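Heads up, the thing below is written out as structure tokens.
Removed from the display is one protein chain of the complex; every other protein chain stays in position.
Which chain is which? They are A and B, in the order written, and residues in each are numbered from 1.
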Amino acid sequence: MHIPDGYLGPQTYAVLDAAIIPIWIVAGGRIKKALKTKQVPLLALGAAFSFVIMMFNVPVIGGSTGHAVGATLIAIILGPWAACIAVSISLVVQALVFGDGGITAIGANVINMAVVMPFVGFYLYRLIAGDDPSPARRVTAAGIGSYLGIVAAAVAAGIEFGIQPLIAHTASGQALYAPYPLNVAVPAMALEHMLFFGPLEAVVTMGIVVVLARQDSALLQMKPAAKPLRWLWAGFAGLLLLTPLGTLAPGTAWGEWSVSELKAAVGYVPAGLEKVGGLWTATIPDYAPSVIRDPLVGYFLAAVVGAALVVGVTWVIGKLLARRDGGSAHPTPPGGAA
Amino acid sequence: MTDEFVLSGVVHAYGAGVRALDGIDLTIGSGQHVAIVGANGSGKSTLLKMLDGLVFCDSGTITAFGRPLTEDALEDPSFRREFRSRVGFVFQDADVQLFCNTVFDELAFGPLQLGLPHDEVRSRVGEVAEALRIDKLLDRAPYMLSGGEKKRVAIASVLTMRPQVLLMDEPTNALDPRSQVWLLGVLAQWKAEGRTVVIATHDLSAAAESCDRMVVLSEEHAVAADGTPDEVLGQRELLLSVNLIHEHEHRHHGSEHMHGHAHGHIHA
Partner (left out) sequence: MIPVLAHISDTAPRKRGGVRSLARRTADTISGAVREVLENDDLASSPGLMQALDPRVKLVSIVLFAVTASFVHSLAVLVALVLATMVLAAASGVGIGSFARKVWSSAGLFGVLLSAPAATAWITPGAVLVPLGPLSITAPGLLIAARLITRVAAGAGFGLLVVWTTRWTDLLRALGALGVPDLVVATLAMTQKQIMSLLRTVENMHLARESRMLSGGTAKENRGWVVERMAFVARRSMKTADDVYDAMLSRGFAGEMPSLVDLRATARDRIWLAASAAACVLAIGLDRMVLPL
């Protein structure tokens, strides 16, 4: 999944390269608190382990082999923040020592393999495994977490590739960097990982967890899922910011055509649709508040309003449910369900 | 002669009741060269690590230079600096000890941690590098060196801190014969300089040659004997019982016989 230089344009790589600096700084702070002075050798060994894991040829089926990334496994052993740094270091060494992997693309690779993969994988693992899991449950959690972790990373990579033709093209519309649009890049990456690399990653992670649980269970001590809510909010906010991307897609989403669009497309309008079509007039039609000129800003504001409504309603429901249950043992955190 | 280390009733367990040391009473005076011998698993390495404040006892007391050697005591920066500079540990596996970018950095690490000024650090590095004849290697990455070179760098990295006490874990292990001879020479020089040396080893002949006192650890993790090498090595039954030597039939000089011996050295 390593992206070399030349596939991502400066608009993309500059943003991603800059984005990882605060991530690393935060990770450094968290690790210092958790590991104290032992962080240097633990991270170095974690990084070396991550590097070496990627070198094992794992037989898949017939004569084919693949490689595992191991980021979720490392997150299970060292915690997600340490895994982030360990995999990042491994990627840097790969690029600078073995000449493998791009320099400008470091940001993208770190985001995919050292942020998305370990965090998605770890939090899913924690969610499924609970606080004191039986070995079977732990293994299942590890398998699901690592599978979805690597698929999520692949989708992220697919998105990074796929937006290139949108962002950078010649006057005649030809892509200047990675030439495949979103509707080719994302499915390609997703399918490749859902069908091949994902199962491989899951099998490897589960297998190692099984052996470790038997021989050295101290290594698999549950790491705290520290303050997950804060990061969910951060992620949520990030998604909010990205909503204007939707304006880049031409046309209307499948199945959401208006009456007039349908008529123009196929030549007639089904009777039922005609009757119901104009019943409800939206408050913010087409995600574009009439007072705002700039469509991007309007889109974003619509997202904020919509998100606030969803969050507010969920919170109220959560509070009502908690009251009905007579006050639960776990105080509901602000925001209701997380 | 002052007492450098005093151990009294020291017990250390790995957890789950597995003991590494079981009631050790030991006093090490300054200037002594002590060999801690015992079969594998008798607790020699643990004892050495305890002397270096890397491992702490579950019961019993240990004092170093008159002060109790505990985890809390080492939290105090001035005691830590004093202790770390006075006691140097050469690990069994040199690789573990060589973790810096270059050999120069390796030698400079200790003095820099002690807070010495950069000129002082540089001069110490140069001095020790020359003495151990690794000055040509200062710019190299440690993982590229040969086994013997690594050992010399490992020892040098400890010597730049000018320790009064040197702890060595299985120093002759994995050394070729010529390097072993060199090491024995270094030990002799340290004796002349009055440094205190404690070696953990199962190499009885090296121990006998370089040390003036031998402490035997039994497989029950307690002290089984403590005296001069001649005294200790003369107690054949004892050595057999702690599994330090063994007997089996073997040939030399054309006839078969049995006597106690340890493998690892050549005898005619």
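The rule is short, and it goes like this: contacts are C-beta pairs under 8 Å (C-beta built on N, C-alpha and C of every residue); 3 or more make two chains touch, one makes a residue touch a chain.
Predicted model only: the values in this text are computed from it and were never measured.
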item: Full-complex contact with the absent chain, from B:V34, B:L47, B:A64 or B:L98; value: B:L98
item: Missing-chain contacts mapped onto chain A; value: 1-7, 9-10, 13, 28, 36-49, 51-62, 65-67, 70, 73, 77, 89-90, 92-104, 157, 170-172, 174-180, 184, 189, 192, 197, 203-204, 207-208, 211-212, 215-216, 219
item: Absent chain, residues of chain B that touch it; value: 49, 52, 54, 77, 80-81, 84-85, 88-89, 91, 93, 95-102, 104-105, 108-110, 112-114, 118, 121-122, 139-144, 157-158, 161
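By our rule, only the chains that are shown with their structure count from here on.
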item: Distance between chain centroids, defined by C-alpha means - chain A, chain B (Å); value: 51
